[in-house]
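Okay, here's the structure, questions in a sec.
In this view, the complex is presented without one of its protein chains, the others remaining in place.
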C-alpha cells in the first residue's frame, strides 16, 4: 500500500521528511502546509505536491497520514485534530511540554484508536541501533548500567531557552528516551544535579546548562546521563551499556575519518557539529519506519506513550534538583 | 546551466549515476540505453526519462553529455563516437586495457577538443579527499612516502579474472591513480612482486592475487602499494602519506561504529564488505564533480590522461614482475 | 639525604614498596616487620635488611620513616604511634573506616607536626598524571564535568565485603579522591544510587555492588562516578574531564596493544585484569614521591586530610542512598 502524506510544517525538519517521503516507494507526498508561503512553495516545487492549509490537509480524503513539524506548542492540538479526522500521525518530539496536556492528548488518540508515532530520532541512528541489536542478541548479558554522554556543541540563544521548557524537557528528554530503550525496564527513581557553568544568562532565564541524572529501575538497573550545552570539540553523542557479560558502546561521528600526526601529536577532526548532520541517517530511518509501519499495517516502533514517559522523567529530574532528593516516577505519573 | 544527460548502460553503476543525475539540480537525465530492455525500463520508470539506443543518445540534439557505464571493451569506441558527436563524456575506468588503444582514443578526444572525465571514484571518497586536503594545506610538509593498502574482501570468479586484464590493470589501477594523486609527482620507476596465494585457479588463468608495488618519482618520493584479492575482515582500503613534517592517514569504514567488550576482548565489526557500499559517497561525488564541471564550464578533476597514466603503471608493474627488474615508465610510454 | 625506611607489613603491597625503596638511590630499607615470619624473611633476604618487630622499628633511631602496609584496622594506631615517635609516615589508604577515628588520628599527627602521606595510588598513574597535567596546563579551560568509570574485574569474596566498610569506603573511595583531585574544588553535595546486581550475597552482607554517584561543588562543577564490582572485560579504569574549552581523557590499559581482525571483526585484548598489574607504575611512583618529599624536605603530594575527605564523601554517599536525598558534605564533617 502506498501511504499518502500531508506535511504540516515546511521548516528544517519538514524538508528532511519531505525528501524521505518523496523518495520512498511506499509513500507519496500529497500536500504541504506552512505559515510561510515560500517554505511551502519550495517543497511543492521540489516534489510536485499541493499546497494546502493545515485544516485542509487534515480534512483531505486523499491523505492517510500527517507528519507534524510545526512549533512545539501546536503539536498536541494538531495530533488531536488529526486523530479525530482518522489520520495516522507522525509527530516530532515533544507532544507537549506539559505532562497533563500530553496525557489528555493521548486519551484522545486512544479514544480514536489512532496511530501516533513520536519521533525520537536517536533510536533510529544506525550505530545506536547496532548497540541495541547487540543487547538484544545477548552480547552483554543482562543490562546493568547505561551511560549516556550527550553534549551540545553550543548553547542555543537565550530566547530559545525561555520557551524550550528547560534543559531536562528540551535536551535530556532524548537521553531519557534512550535510557528507557536501553535499560529494558522502566526507571522508577530519578536523581539529578544541575548547574549553570556555560552561560549565566541561561541561569537568569531560570534554566541550567550542565546536568547529571541517575535513573534507577525497580530491579536496580541504573542509567547515568551527563549533559552540557557546550562542547568545544563538537556534538558529543555517546552511549555505553554495561551488562553482566560484557559491554557495548557507540563512538562519536566525525566529518572525516582521518588522522594527522606531527610533532604535536596525532589529531583526528572534531565531531560533527550539528544535530541534523550527525543524525541525518536517523531522521531518514525514523520516517521510513513510520512509512513501513503504515504500509504494512504493523505497530510503530515508538508511540505517544514513549513521548509521555520521557517527559515524566524530565519532570522528575526537575523536581529532584528543586527538592534535593530522589524523586519517584510515580510521584509525577500517579 | 542544466546539463542534459544520456546514460549508456543501466547496470549496477549506471543506476547509481542515474539517481545522482536525477537528484542534481544542475542536471537532468534525458535518456537511457541498455542492451537489456528491463534494465533500461527500470531507470526510465524511476526517473521519467526516455529509452533510446546508444546511437540515438549520442546523436541526440537534446543531450549535452553521456555517462558510459557499458562493458569495458566498448569504452574506447563509445568515447570516440561521443567525442565526435560533440558530447562531453564521463566514462567509468578504464578507457581500455590496451595502452595503445587508450592513446589512440585520447588522440580523438584531443582532436575533437572534447571533454573526457575518467571515473577514478576513490579520489572522491570524503576521507581520501580530507587526506588530500591535509596535504595541500601543508600539514605533512613535503610528501615523501605514500602507503596504500588495498585488499578485496574476496577474489572474483575466475572467468572474470580471465577478461579483467589481470590484477594490475583491474585492481591495482585504482591504487596507481591514488598514488599519482597523492605523490604530487609522476612515478618514474616501478618495482613489483607478485604471487598466487589465494586461489591456484587465478594462477592457472595467468594472473596473480597478491602483489606489492614500489613506485619511485624522479625526486625520490616513493609509494608502496599492497594488494590481495581476499581479506577475511572485509574491504580493506587505507592510505597513509608521510611527509617531511607529519603524516596523514585515512581509516577503514565499518557498518557500525560500535565496540563490544567481553572476556574475549574488545571487538569492532568487520569492514564494509562491498565496493559499492564502501564508496557510495565517492560515486555520488564523482558524478557531481562532473556535473559541476559541465555546468560551470570548468575543467574536470580527472581526465583521459589520468586513465592512461594509471594503465601505463600497470603495464610497467607487469613487466617488472616478468623481468625481475625495475621498469621505467618511459619504457612503456615512449 | 638518604631516607632510612622501616616497612610495616610484608604482604603483596609491602613487597612492591620494599623493592621500590631498595632500588631508590635516595632511600634505604633498614628493617621489615610482619606477623608472618616467612613474609618478613623473604624481603629481608631479597634486600638485605633487618627483621624487627613493629614496635622496634617505630622505636629505632636508625629509621626516619615507616611505610604502613598492615591490615586496615591497624593503620590509625600505627600512624599515631609512629607520629609520636617522630617518624614520617607513608600509609596505604585508608587511614580508618571511621570518620571520627581518622579525625582523631589526624589530630595526633598535627599535634606532633608529623609528616603523613596517604597512598592514593591512582594519582600517580602516568596516564592520570598526564590528564592532570593537561588540566593544569589549561588545555580544557575551566573544569566543569569529571566522569570516572571504575569497574572491578570481579567481586571480592563475601567475607572481604563484610570487613571492607562497604563499596563506597572500599572501592569508590579511590574515585572520590580522583574526583577531588580533578575537580579542583571540594565537593559540597553528594547524590548516590546503589544496587545489588552482581551477587545477591553482597546484598545479604548489607553492601551494594553497582553504584553511581554525583558530586557537586559550590560553583556547580560536577563529577559522576560509576562503579561495579564485576566487568567481564577486565579492570575498567577511565577518567574524562570536560571543561569550558576542551576535554581530556585517559584510556584503559591492556596486556598487549595488538588487534586481530577476522570475519568476526577487529578484536583487541581484554583489559589488564588485576589492580597491581594495572597500577604497577602508580605504586612505584607514589612511594618515589614520598621518598622525594622526604629527601628534599618538601610537602608530600597527598596528606592525611586527603584520606579524611575521601572517607567523608563515602559517608555522604551512604547517607544519600539510605535517605534518598542529596547529602551535604558539611552534614558529615561539621
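Labels for the chains are A, B and C, by order of writing; each one numbers its residues from 1.
To be clear about the criterion, contacts are C-beta pairs under 8 Å (C-beta built on N, C-alpha and C of every residue); 3 or more make two chains touch, one makes a residue touch a chain.
Predicted model, so just to flag it, every value in this text is computed and none were measured.
The chain omitted from view is touched by exactly one of B:60, B:115 or B:222, namely B:222. Which of B:233, B:266 or B:290 touches the hidden chain is settled by the complete complex: it is B:233. Checked against the hidden chain, the listed residues C:213, C:248 or C:327 yield one contact partner: C:248. The omitted chain makes contact with just one of the residues A:47, A:233 or A:275: A:233. The chain not shown here touches chain C at positions 126-127, 129-131, 134, 139-140, 245-253, 255-263, 269. Residues of chain B in contact with the chain left out of this view: 141-142, 144-145, 147, 149, 151, 189, 191-193, 195-198, 210, 212, 214, 216, 219-222, 224, 226, 228, 230-233, 236, 242, 244-247, 324-326.
For chain A, the list of residues touching the undisplayed chain reads 232-233, 261-270.
Simple rule for what comes next: only the chains that are shown with their structure count from here on.
Hopping across touching chains, the smallest step count from chain B to chain C is 1. The most central chain, judged by the distance from its Cα centroid to the centroid of all protein Cα atoms shown, is A.
Distance between chain centres (mean CA atoms), chain B to chain C: 58 Å.
Centroids built from CA atoms put chain B at 40 Å from chain A. Shared contact sites, meaning residues of chain B that touch two or more other chains, fall at 261-263, 269.
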